[in-house]
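Okay, so here's the structure we're looking at.
The complex appears here minus one protein chain, its other protein chains still in place.
What follows is chain A.
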Amino acid sequence: MNNSNNKQTTPAWATGILSAIVWGGGQWLNRQYLKGLVFFLIGAGSLTAELTTGHYNDMSAGFRLRDNGGFFLKGLWGLVTLGTQPRKMGMSGLTPGDHSIVLMANGIIALFVILILVFFYVWNIRDAVMARRRMNESGIHQSSLQDMKQLWESMYAYIVLSPAALLTLFICILPIVFGVLIAFTDYSRSNTPPTKLVHWVGFDNFVTVTQVFSWMHTFLNVLLWTFVWAILATITTYFFGFFQAVLLNNSDVKLKKLWRSIYILPWAVPAMISALVFKSMFNGQFGPISQFLLDTGLTDERIYWFTDPNHTYLARILALLINLWLGFPYFMALIGGTLTTVSDSYYEAARMDGATSSQTFWKITFPIVYKATAPLLMLSFVSNFNNFGVIYFLTEGGPANPDYNFAGNTDLLITWLYKLTLDNRLYNMGAVMSIIVFLIVASFSLINLRKSKSLEEI
């Protein structure tokens, strides 16, 4: 501040160049020491991280990224090469090989951190230039503290967002990048590190899915069933929920609250528990339903609901019915709420015109409720499309289908993916399928989004 009449003003670009050479250098020249120190520490910190995590003290054999690189350099090297030496049995025991997947994960982490550092680096230069320019124009020196207070004001939104952003970046986006990259490798159970190296294979996996008959056959059939399932599951729960809500809305029904509390139970009980309970009830060998049918003489032998490969439709229909049990209360509650908002004047007018009750329903009630709940129908479709819980806990995808690659007759894409990746460790194929599922779900969601206004509101 006392230096505001300084005759020889430093040009703004000079501070920028200094900051580009040494982190925080420009700020130091601007005599914003605290800010300069913060930038310097970020720069020095990352350099120290690279040096301490690498092996820079022993470069007798020359500098090699694999042996000498630290967090950043070795990370990038690993991401590009995925390792060069598998673990081998040597004369002196096991040699430490490269673990391709760890290298890849480290590489992506390094890449993300580098991107953040680049952001800070550019900011460091920009900040020095801007601060100097302001000072040169106004002739008033601003201290770091004043500057940072101003920064807090102007950056409030970013600062408030940063914890959520960092968490999302590292736990959501980074794993997705990793997952997408896996689709372009040969990472599978026959090729697991550290005994073997994983390689980049380009679009080979996508070609395999489309050209190898068994993959395409399984994929198309599972996809078809997933669509049938998602459509039927949504429609049945919606209409039955609607029906139940309309019945409960009837003025002759007493004890509405009690009925509603009963019907809401399937929604309130955790779905995984309900699904497992149904699985036990419909257990072919010991379950009470099969036993009951046998005892009453309705069937001659026990019915293996979810495991009999000769009656695949039995398993599918039963899964849909149990899903109806699980899913209708949600729509019932929702539509019940919407029904109370429909103005009585509509019904009055309809009665005056002598409309029958079915006319009243289809011409008044249904359109109003449908309009209010249509976006949720699409949402429900998407969640049924990816309904892991019901299928996995109820049928485990069964009955088994020998014509399919690792899938059963009730498997949805999402449970098939689970089997591919976690049970059968075909990580690369699982990743390819994940991308395809994403594209399908995303296109549906986008159609839904275009209809609603939320995009324009951003």
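Here are a few things to note about the model shown:
The rule is short, and it goes like this: contacts are C-beta pairs under 8 Å (C-beta built on N, C-alpha and C of every residue); 3 or more make two chains touch, one makes a residue touch a chain; residues count from 1.
Operating definition for what follows: contacts and distances are computed from a predicted model.
Considering only "Sugar ABC transporter permease", "Cobalt-zinc-cadmium resistance protein CzcC", "Acyl-CoA dehydrogenase" or "Dihydroxyacetone kinase subunit L", the record for the omitted chain gives "Sugar ABC transporter permease", by its UniProt protein name.
When the omitted chain is restored, the residue from A:Pro11, A:Gly45 or A:Pro175 that touches it is A:Pro175.
Considering the whole complex, the residue from A:Leu29, A:Ile101 or A:Ile303 that touches the absent chain is A:Ile101. When the omitted chain is restored, the residue from A:Tyr263, A:Tyr304 or A:Phe406 that touches it is A:Tyr263.
The hidden chain makes contact, of the residues A:Asn30, A:Asn124, A:Gln244 or A:Asn384, with A:Gln244. The chain not shown here touches chain A at positions 101-102, 104-106, 109, 156-158, 160-161, 163-165, 167-168, 170-180, 182, 244, 247-248, 250, 252-253, 259, 261-274, 276-281, 283, 286-288, 291, 325, 330, 333-334, 337, 372-373, 375-376, 379, 382, 386, 388-389, 392-393, 414, 417-418, 421-422, 427, 430-431, 434-435, 437-438, 441-442, 445, 448-449, 452, 454-455, 457-458.
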